[in-house]
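See structure below.
Every protein chain but one is kept in place in this view of the complex.
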Amino acid sequence: MSYFRITLIRSAIGLPRRSTDVLKALGLKKRMATVFHSVSPSVAGQIMKVKELVHVEECQYRLTKQEVHLERKPDPGYYIEKSCAEQRGELGD
Amino acid sequence: MFSRSALRSLASELRWTAPSTISSAAPLQQRACLHQSASLMNAQQPQSQSTSSHPESPLSATPRAQDTQPENVKASTFDENTMTPQTRAHVPIAKQPVAPTFTSPLKVTKSVMSQLPHLVGQKPHYVVAQLHARPYLLTEGDHIRLPFLMPKVKAGDILRFNRASALGSRDFTMKGSPTIDERIYECRVRVTGVDSEPLRIKEKTKRRQRHVKQAKSKHRYTLMRVMDVRVKTPDELLAEGAVVVEDSADSSVIEPRS
């Protein structure tokens, strides 16, 4: 089973009512929102209607919202090597 | 974005194979692989994480940026090997500030190994540490006032910075792609306290109304002091079990000053 991964890149402000409605039908409410739809002719036709506004990829699995968020989340870049309580414990020994 | 013809061919293909959708899965899968390899490395990494729950996936062979296997910390309700992340609380340990444990030995290329003594011998050093993907250029003894309040740290704690995009001395710079392996250098900082900014008052007004709302803000920031920025010598690296490998395109390099 494969899915379309559709991301809204450009807003439909100023476009005909039909474009806005198609985005609403796809479930895209704001820019950079990502939705997953299974590959089917009807969805392909919807993408066709708003192809100038969206970025489409194919993928094998439907990702959850959190998984999409985690793709963008950077590493913290630090970790606690020694807490002050541990250091005090070393001094006490 | 898809071109019109590509979409049309896809739709027509689907129309032919509408009763048996399984037969169309094979070419689609191939296409998905192609897309994946064409997309950025950044996008690839989380894909490999998410596919950990689907072992039959063709994408599970993609390597992680740094092959760190985090140690098991406090038992949380979220097990990243079996569950898919659903809520904001479900963060894999690789994205949490947890000390890493390494499964594979450090790989150093021949060119880095040959240039490393020059870099190590020339002091002082600087490091461009990446905290939440923001760069901080640090030298030993610097005072840092982070633009945020670091959670779960106390004054006196010693932290290690383990994502560095560059590491250098006066004439040599080691550049990571995108980061240098954390076992090559040591960058320690000490949390010295928490600071605050003076109270800011922003006056919020609405049209045609006399009422003025005051929005107050007083953020708190974590203070730190860099304890040491140290590059390990080749002997130390070899003693720790580093493996010397051939040069490749996506490995860190040491460049002399031009």
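Lettered A and B in written order, each chain numbered from 1.
In this text, a contact is a pair of C-beta atoms (placed from the backbone, for glycine too) under 8 Å apart; a residue touches a chain by one contact, two chains touch by 3 or more.
As a working rule, contacts and distances are computed from a predicted model.
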Its UniProt record identifies the chain omitted here, from "Ubiquitin-like-conjugating enzyme ATG10", "Large ribosomal subunit protein mL43", "EF-hand calcium-binding domain-containing protein 1" or "Integrator complex subunit 11", as "Large ribosomal subunit protein mL43"
Omitted chain touches shown chains B
Among B:T192, B:T233 or B:S251, contact with the omitted chain is made only by B:T192
The one residue from B:M83, B:A99 or B:A155 touching the chain left out of view is B:A155
The one of B:P105, B:P124 or B:G241 in touch with the missing chain is B:P124
Hidden partner sits against chain B at residues 124-126, 136-147, 154-156, 168-170, 190, 192-198, 223-227, 257-258
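By definition in this document, only the chains that are shown with their structure count from here on.
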Per the C-alpha centroid definition, the whole-Å distance linking chain A and chain B comes out as 18
Chain B residues touching chain A in their complex are 1-2, 4, 7, 10-11, 14-15, 21, 25, 28-29, 31-32, 35, 39, 42-43, 45-47, 49-51, 54, 57-59, 84-88, 90-92, 94-100, 129-133, 150, 152-163, 188-189
Within the complex, chain B is touched by chain A residues 1-2, 39-41, 44-45, 47-48, 51-52, 54-61, 63-64, 66-67, 69-71, 73-84, 87
